[in-house]
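Note that this complex is displayed minus one protein chain, with the remaining chains in position.
In this document, chain identifiers A, B and C correspond to the written order of the chains, with residue numbering beginning at 1 in each.
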Amino acid sequence: MCGIVGMVGNGPVNQEIYDALLLLQHRGQDSTGIATAEPNGVFHLNKQRGQVREAFRTRDMRGLLGNIGLGHVRYATKGTASSEEEAQPFYVNAPYGIVLVHNGNLTNTRELTDELFHKDRRHLNTSSDTELLVNVLANELQGSISGLQLDPEQIFTAVSRVHERVEGSYATIALVAGYGLLAFRDPFGIRPLILGTRPALDGEGYEWIVASESLVLENAGFEIVRDVEPGEAVFISIDGKLHTKQCAKDAKLMPCSFEYVYLARPDSEMNGISVYEARLRMGERLADTIAKYTPAGAIDVVMPIPDSSRPAAMQVARKLGIEYREGFYKNRYVGRTFIMPGQAVRKKSVRQKLNAMSSEFKGKNVLLIDDSIVRGTTSKEIIQMARDAGAKTVTFASAAPPVRYPHVYGINMPSRHELVAHGRTIPEIAQELGADYMVYQEIDDLKAAILEGSPDVEDLDMSCFDGRYVTGTVSEEYLAWVEGTQES
Amino acid sequence: MCGIVGMVGNGPVNQEIYDALLLLQHRGQDSTGIATAEPNGVFHLNKQRGQVREAFRTRDMRGLLGNIGLGHVRYATKGTASSEEEAQPFYVNAPYGIVLVHNGNLTNTRELTDELFHKDRRHLNTSSDTELLVNVLANELQGSISGLQLDPEQIFTAVSRVHERVEGSYATIALVAGYGLLAFRDPFGIRPLILGTRPALDGEGYEWIVASESLVLENAGFEIVRDVEPGEAVFISIDGKLHTKQCAKDAKLMPCSFEYVYLARPDSEMNGISVYEARLRMGERLADTIAKYTPAGAIDVVMPIPDSSRPAAMQVARKLGIEYREGFYKNRYVGRTFIMPGQAVRKKSVRQKLNAMSSEFKGKNVLLIDDSIVRGTTSKEIIQMARDAGAKTVTFASAAPPVRYPHVYGINMPSRHELVAHGRTIPEIAQELGADYMVYQEIDDLKAAILEGSPDVEDLDMSCFDGRYVTGTVSEEYLAWVEGTQES
Amino acid sequence: MCGIVGMVGNGPVNQEIYDALLLLQHRGQDSTGIATAEPNGVFHLNKQRGQVREAFRTRDMRGLLGNIGLGHVRYATKGTASSEEEAQPFYVNAPYGIVLVHNGNLTNTRELTDELFHKDRRHLNTSSDTELLVNVLANELQGSISGLQLDPEQIFTAVSRVHERVEGSYATIALVAGYGLLAFRDPFGIRPLILGTRPALDGEGYEWIVASESLVLENAGFEIVRDVEPGEAVFISIDGKLHTKQCAKDAKLMPCSFEYVYLARPDSEMNGISVYEARLRMGERLADTIAKYTPAGAIDVVMPIPDSSRPAAMQVARKLGIEYREGFYKNRYVGRTFIMPGQAVRKKSVRQKLNAMSSEFKGKNVLLIDDSIVRGTTSKEIIQMARDAGAKTVTFASAAPPVRYPHVYGINMPSRHELVAHGRTIPEIAQELGADYMVYQEIDDLKAAILEGSPDVEDLDMSCFDGRYVTGTVSEEYLAWVEGTQES
Partner (left out) sequence: MCGIVGMVGNGPVNQEIYDALLLLQHRGQDSTGIATAEPNGVFHLNKQRGQVREAFRTRDMRGLLGNIGLGHVRYATKGTASSEEEAQPFYVNAPYGIVLVHNGNLTNTRELTDELFHKDRRHLNTSSDTELLVNVLANELQGSISGLQLDPEQIFTAVSRVHERVEGSYATIALVAGYGLLAFRDPFGIRPLILGTRPALDGEGYEWIVASESLVLENAGFEIVRDVEPGEAVFISIDGKLHTKQCAKDAKLMPCSFEYVYLARPDSEMNGISVYEARLRMGERLADTIAKYTPAGAIDVVMPIPDSSRPAAMQVARKLGIEYREGFYKNRYVGRTFIMPGQAVRKKSVRQKLNAMSSEFKGKNVLLIDDSIVRGTTSKEIIQMARDAGAKTVTFASAAPPVRYPHVYGINMPSRHELVAHGRTIPEIAQELGADYMVYQEIDDLKAAILEGSPDVEDLDMSCFDGRYVTGTVSEEYLAWVEGTQES
């Protein structure tokens, strides 16, 4: 998962892209990058490791000249965390000069790599699928050029061809030197992308923004125009003219359900659905399931695992009429911290981030609510912490259903055998995690809790829960290949 | 306000002091420092600007050899933030070699500076009161020496003389080269300090810790022995022997009430009182006051200003029977961020950290709960955000009484005229902040809410609320001098 | 002026390229870069500001994997010093992936920029002529491809087309991903490039090197094969096979005379001519000219301006039978040093680097020898230093003729009016610089002193002395444009 933003302004955009990335920081903390373009087509590009506020110095920012630009925060997927070379944006210098950022994950990378090398004679310097994407786009743009000037139709033709060649999830923003900003979303709209506008400060025309989440627009004073549609391309010329076109043949909105469960900020609205309210509804439905499986009076107190499960937990407590307490304190200042090599490593990862307040646990039957459970290692430690703090019994509930399949569309993808729910029944999971009782949201309840938020969304990507992948290439063979690659 | 920790171990302490500082990071993010001592008396000292996890590199940590050490995180008080030279610990090389860290604020600095220079011929290189403190200690230790070996009694004599010369708040930890670790607390115990122990890993004797907050002990597997008493000195020799003595004549525990209101982590217990539970009790008492001044039905929803007011807000909601919702989202990733010089600065400080979710505010009468209000600038912006998000009316309640006097014992001390409550009635404050209604905790209620937590604490320092300063030197002339200094 | 090196080895080349760059450091200290290629075609690229030994850290070097690579040290020409973005090597990703370094200066940059943008639709992100060169090469290589595999003939065809499109001086080394190392020299061989080989350490075949100067080969244990011929291209495949071809129509060797005067290291041999011996011959011929214009007995002592004029000065002293002394001491440790902003700047640039030993000057008639005089500002200060140190009279002699025209082929190019000799007679120069007498080498003597070193070199580029530019494009209009650009 990553966060992306692009802007076409009437003045310098560096500061606003920086501010936007700060607001998207929850979507990735491994690396970050900003590119801007001057009217004469000169790009300025700066990529750094780490979080936004540590990454850019004043002199870096001063160099990012231009009224059009884009930015990226990156969540490194497994096996690639160390590679500084995979930080985005990516740049190719022909045709025109293109810089591109991308949130998502391509699933036919093997075929694309082969084609680009042998057919298109393009050099790939990393194993990043973003480098693949910018090269496919460059190649198709090269092919669609006719005449001296590039017009929006030619660009849209190129995007159509990209949709034909590429499979997977991809919310994308690119700058084409001397022309403008291009944004497009894969034909299923798996990853989010939203468009906004505001009158220019100087009163001349409009400024535009595209970003992963709506709170960026809100914060910077942009009006939401609408979500970019699945398969749609948006092109904003350097003089601020908007052009849009549906470029995919069979586009159908199936947004990633995990955005609502965990990834997005609660104060964002995605595809017309408020994330916060979706989480409240998840809590309400989860309460019903808990009630179904848990004897009345068996629970003394409901507690969230901070921070993202708080809305769901509050609704559970309310609907069940049980007291809500915050038994865990989360340390805001822990990140990737120093560990002295060669000294005995005491177990500390989770315990440095979370602390259980004994007074809240002593002698109580506690119900812990988390948004979801993936590998289960954190949940296991948390349950143990609750017991160490004196809990009589621990019931653990997840606002999402069991994660039984890899998430191939852009989240860190553990192999199936790393998923605690893979191949286990719920009682077996309870045993594995050390809980007295486990309750999971039902798949249909999660779906309903999200879809109720908007009449315009009819279906969701729920693949990590139900194993049904919307893009055809994700086969058993593919999953085995991915897992093999990551383990080497 | 600062955080301090000291350890006497059977193995290297660098990693554990680092971990402890991470847990105390909420007490100060401006600079940090660690000092360790080898058995031969060689000190290793490393001070850096910024937060712990950014400050120390592996090679810094490798250099911090020794089984005894201490650490500090610093919250720079006004006017000194820029001065790297005031980072702690401080070192003097005679007698013996002493390094020292300090949480608190001395109030007779003018007299001490004069005495040290003229009588004791000691050089002060900064305006830090910690440098004063280490020099007074060194001077008194020099004076109390007799014979070849330093014994605990001589050290305690020196601490007694420090108590006589120094006024203000000071929770202090020091290393004496070749001898051991010394900790002491001012005669009113204004700032916190707690002592813990655990059996050494190798089974030989005990390891010791002193720290600002109990959660550090808990996290590292130490048993709480007890809070260091007001005026008491604790000396642990390098071979792990504990010596303690009451060194003040008229010690009387009057801990700082602001620790319970805001400063401490909720999962800490201070002077036997759970911070979290004190905050819950503040909420309950605040609810009564709200009920007294607010017509029934006038409020639709209760919301905390995250994070520290959450316990109080939940209790308010519960006791008033009004719905509790989290209408504000707090961005975890914003710190001191880059601002492009020379571009129009849009107002953003608070809005980058907090975002109001419109759906929660639209058309509602909201009750916002904060832990306290100091200058009022943030509160004012938050109230405006609530209105912008569509709130019908905004009632603002503070879990602490009006802050009408400077806090001279270790917190950032704004001048009186900067305090929004200074010289204003509550309706005037409401007008100034733009709230429809304001409710403040009563002074007696705050006191009771805290003191109920333990029968052993009889009184509190409440000076910023009631203007009564426990140390004699804090006069009108002193306050005027402090305010004058800071404004120059 | 810059220094370049490329290697095809049987093992990692990063360390050897680093070592070679250290030996070429005199050719440029502003920035440096290394690129290597792995057998699978992955490039690793690292560019930094400053000198080699400050620029690369161990972890940078570890990342430079591969048995084939190239490196660059850069002397920033006027107006570009600040631009980090112009550091070499440059990379383009299609066709195949090419990284390229270049020593020299293109003179038809305006035409090329225009063509590349409009005809070739290639994006130029800097004003560097190296970026132009790599794009022209990429474009011509794209055009010359037929079939699936790239063969040496196709590469040589591309180089031929480069020679047709590009004008100026260019000694060039490039890596083509997956194929090998390409090196070529402009049709006049203005800038140097030499080829060497050695048996591989593992006994399997040969390793190859191309570099700006022969001492790099000698130092690393390579045998000199020969200078790359003007217009010739050399291609070494990744498996170590050498292919060469003359790719220019009317190649004619006219190497830059300034390499022998000042630029090259004395221990290098260029185009078969020892630089050191050429400098000795310059001294001998200069002695004759001095004798012609200077009355016998008018000079007491001959002194070099260290370091590069030492060989010439020694020969002057010897031939004139006058005592040789080193009256100036050169500080090795001065570089770009700190100057405190806002304090009175005392004149110090030259005086920090050079110090005159009074005892050597007092009461003497001194003859100072420098290799050449460009702007004259340093010479003026040196003459004043000699006078301050007590010299009775100062005669200043230059081993090169008056520099009256810009050097457009790769050296820092001052505008004509900045050249002290531009538009001045020799007596006028003497007056301007404050010398009692001035003597310059005759143009024919310089030419003869260099050409005597090898029967195979028939002509030289002497354009900065005689104003005759070997490439047609250098017109009065061009020079005016260059000067205009630099002053803006």
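Note that in this section a residue touches a chain if its C-beta (ideal position, glycine included) is under 8 Å from a C-beta of that chain, and two chains touch if they have at least 3 such contacts.
As the structure is a computational prediction, the values presented were derived from the model and not from experiment.
For the chain that does not appear, the touching partners among the shown chains are B, C. For the chain missing from the display, the contacting residue among C:R351, C:K392 or C:R424 is C:R351, taking the whole complex into account. Among B:V5, B:A177 or B:I429, only B:A177 touches the chain that is left out of the view. Contact with the undisplayed chain is limited, among B:M7, B:L24 or B:V92, to B:V92. Of the listed residues C:V334, C:A448 or C:A480, the one in contact with the hidden chain in the full complex is C:V334. Considering C:E167, C:E360, C:D445 or C:D461, the position touching the chain not shown turns out to be C:E360 (whole complex). Across the interface with the omitted chain, subunit B contributes residues 41-43, 92-98, 118, 120-126, 135, 138, 142, 145, 148, 177. Although one chain is hidden here, its contacts on subunit C can still be listed: residues 11-12, 14-15, 18-19, 22-23, 25-26, 29, 51-54, 56-58, 61-62, 201, 215, 218-221, 265-267, 274, 276-277, 307, 310-311, 314, 324-326, 329, 331-341, 343-344, 346, 348, 351-352, 355-357, 359-360.
As a convention for this text, only the chains that are shown with their structure count from here on.
Taking shared numbers over all numbers used, the subunit A to subunit C interface scores over half, which places it in the same class. By number of C-beta pairs in contact, chains A-B lead all other pairings. Of all chains displayed, A has the C-alpha centre closest to the centre of the whole protein C-alpha set. Look at the CA centroids: the one farthest from the centroid of subunit B belongs to C.
Here the CA centre of subunit B is 62 Å from the CA centre of subunit C. Subunit A and subunit B have CA centres that are 37 Å apart. Centroids built from CA atoms put subunit C at 51 Å from subunit A.
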